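A quick write-up on the structure given underneath.
Omission of a single protein chain aside, the complex is shown with its protein chains in their original locations.
Each chain carries a letter (A, B and C) given by its place in the written order, and its residues are counted from 1.
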């Protein structure tokens, strides 16, 4: 009954096999091996457009280096109040971009409200050095709250970014979970809507350690090799990441894994709805489910072996949660088991 | 005949198997899994002392975060002129330490001269803010020139560091190669001689991606968790690194792999000595061999399929290399094959 | 009728005379002249305690270097939502502290609420690297809203800081204005209440360019000389700052200038209260007065030669200002003239 996080899972067997398969032989290091080049091309096929791909090892690195690549002196990145980049990355985007700052924007269920975004950006008039200058918008898909931006919602935010002449970045730590939910192509969820770059996460969805910054807008690329190196994020044996991506994309493994996680998420949500001792905090669109429950009651479930974590109450929801209550998060990983969901459902029903 | 670098090799089969073995099941993320804890203890056994261990993904990250952990405002790190940290890490130690600088020190064959070290440090009197303040000494073992500091040489440098009240860090990208050469214990090569922390590299010696900052002097630890996180270097599924180290230390795998690489290095050096068309640039102690040859001649060997790279002429050796000549580097990896060495020996003899 | 800002004024004649007086002769540079030493001692007299004093040229520098001096990796500074440091310094405290971040705290009239402060700090549990670690509290006295913390309010915030083991810094850009309002000694407003360091601003109150970081808690000093130098904020001819402070403290000049500015502020507030076309946004305690008025109406005053600026609506006051209205700020400087106040009063009454 472990639903603590999707990064508690290890790796899909196909991923480990790919690592085994590619472990022999000698190959050029630092991103120039044949396998590296092949996988870079594979990304362009997956996204149906010529894109630049940079492998890194953590989602925080991908997000931070995207921030660095678009940074200007006094630069401001616009994100949701609850975005991982501003709330949970220990200051990495700020540090690795050499002093960038976040301007948090509101919006329901961890989705940025386009009107508030435009308003917030307009608070930073060009050339007024006392405040700062707008450099990037970043959205998380699926969001930190388990919700998923619709294609039209993505378009609306991209339009605001474009109007303000700044790029839009998508933190895709759970890209696949959002994709299978929307049942669309990677292209439709990104550049066709105006997204300029994506932190394409595979670690949470079955890999050991495989993240890629995928860049559609090639103007943003100029110094990326140097940005990655000066941050210590260039691996020597990059093919160990490429190998993981090879298996990840093969036979739609990534979509299968994400579909499974989402399906288990839906079952978790059903269990939440069936229980008389909790209520959903908001509707879930993916593999993360949030519920509100009495703290003492929740402790009894934890005591019975369930594993889940409290989640900070989002701004604007203060009145939805009483003093004795708390919001909790359940996450179904790519290896979540039906039997664990059933057992949890049973426990929380009493 | 590929002797370009030791990071052109993939991973030892034992490493991939360990990854396969540990890929199932759920475990706490971010360094708190049982396996992580077990391997941390394993390090204390290997080094015969209680030490703190921090996993990272690249040697540059290990070196840079060590630099950050000891940094002070206006801080100066003392290293050899040819040290990887100052010459080949794209400014990562400077950037990730928030503005640290290197003061390069001379010494033969890429080894810091203790007397010059003391002199250089004394050029930064305490409290004189126009220059900077001494923060750390870093040495590379085995060095970038394939040489190995003797235990007494390590002691001498540690003594200078101690006298000046700054810690000494060892960049152990090729720690195992040095260790088998000296035929001593890890403890004897490090803390017993006064080393305060080590970037313990396993990637070059048979892992995919496994580096650890090993810290003996616990005063240096205070903020390390935050330093690693703010740089984007904390992996979520840290057990993929622990798993590699488990196999690495099992049955002395690491020593076997390094011994093989060194043995192949010795054969390469013999081949160099046997050839009439080149001379050793300096004696090698490990798996890296350096020779001086006519550039046109060297090209003929490259044309026949040999792979090796030119190496910048160290300071002080300008007169040892004529205008038509160049220093070249041969590296034997843990999978270097006797047949390739033989073939190279044949080619360079004609 | 220029009430745009107190930094639109030049310098008091006594300040320029001091510069003339000390312009001759040779003196040690970089802070070690006799005059520098004398003025440092003068600060200890003014504050009735041994304190360390560091001269800088801008308030932003003083605040940022204080931030840097207390910074830790992943560090978080707690300030009010509307604090100058987070809202108007172009990212300098973040940049000059090598990656510090602000956690804004609420509270009425730009004063931090001690309960909210404690709550916000507790959101950063020690050793949880995903968030950050608490490093400093900073309060502004007088505040950006023209209000002044009472001595008890200062004590309450210092207590919260102490309880959480972090220092409290006071941004005293308008220190003198607050002091004369409270009619207390500098000691009573600072270290006797628990303040650890002060950005002591004199520029707004009659100097050309004279700011000092005054540090009571000497544990915070260790690397300050290096912090200032590496930021380019160490002047060579520091005595030009000392000379200004000499005149500033002589015969209570600083208190006279601030008293005048506050008195003119009180008259401005009276004029606001007397007008039927505006209302005070909140009560003023010093030389800054804020009013709410119809935008079109305000424009007519500007057209008649009045100079004042709009001010962003503070969080929580959104419902106090209608769509056609705006908050505006009036600032009385040390050279504000009765006749200008009278003329403004006349204009805004019609």
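Heads up, the rule we're going with is that contacts are C-beta pairs under 8 Å (C-beta built on N, C-alpha and C of every residue); 3 or more make two chains touch, one makes a residue touch a chain.
From a predicted model like this one, the values you see are computed outputs, not experimental measurements.
*Asks:* Could you run through the displayed chains and say which ones the absent chain touches?
*Replies:* Per the touch rule above, the missing chain touches A, B, C.
*Asks:* Out of C:24, C:183, C:219 or C:303, which is the one that touches the chain we can't see?
*Replies:* C:24
*Asks:* Have a look at C:95, C:175 or C:328 and name the one touching the chain we're not showing.
*Replies:* The one listed residue touching the chain not shown is C:95.
*Asks:* For the full complex, which residue in C:232, C:252 or C:316 touches the chain that was left out?
*Replies:* C:232
*Asks:* Among A:10, A:98, A:146 or A:172, choose the residue that contacts the chain missing from this document, as touch is defined above.
*Replies:* A:98
*Asks:* For the full complex, which residue in B:131, B:187, B:263 or B:317 touches the chain that was left out?
*Replies:* Among B:131, B:187, B:263 or B:317, only B:131 touches the chain that is not shown.
*Asks:* Which residues does chain B use to touch the chain missing from this display?
*Replies:* 74-75, 87-91, 94-95, 98-99, 101, 123, 129-132, 312
*Asks:* State which residues belonging to chain A touch the missing partner chain.
*Replies:* Listed in rising order, the touching residues are 30, 68, 72-75, 98-99, 127, 129-130, 132-133, 223, 225-230, 234.
*Asks:* Hey, which chain C residues sit against the chain that's not shown?
*Replies:* Counting over the whole complex, chain C touches the hidden chain at residues 2, 4-5, 7-13, 15-17, 19-20, 22-30, 56-61, 64-65, 89-92, 95-96, 98, 203-204, 208-209, 226, 229-237, 239-240, 333, 335.
Keep this in mind: only the chains that are shown with their structure count from here on.
*Asks:* Linking chains that touch, what shape results: line, ring, star, complete or other?
*Replies:* complete
*Asks:* Suppose you list every residue number at the chain B-chain C interface; are over half of them used by both chains (same) or under half (different)?
*Replies:* same
*Asks:* Which chain is in the middle, if each chain's centre is the mean of its C-alpha atoms?
*Replies:* A
*Asks:* How many Å are there between the centre of chain A and the centre of chain C, using C-alpha atoms for each centre?
*Replies:* 41
*Asks:* CA centre of chain B versus CA centre of chain C: separation in Å?
*Replies:* That pair's centroid distance is 50 Å.
*Asks:* Can you pull out the residues of chain B that are in contact with at least two other chains?
*Replies:* 30, 98, 226, 229-230, 234
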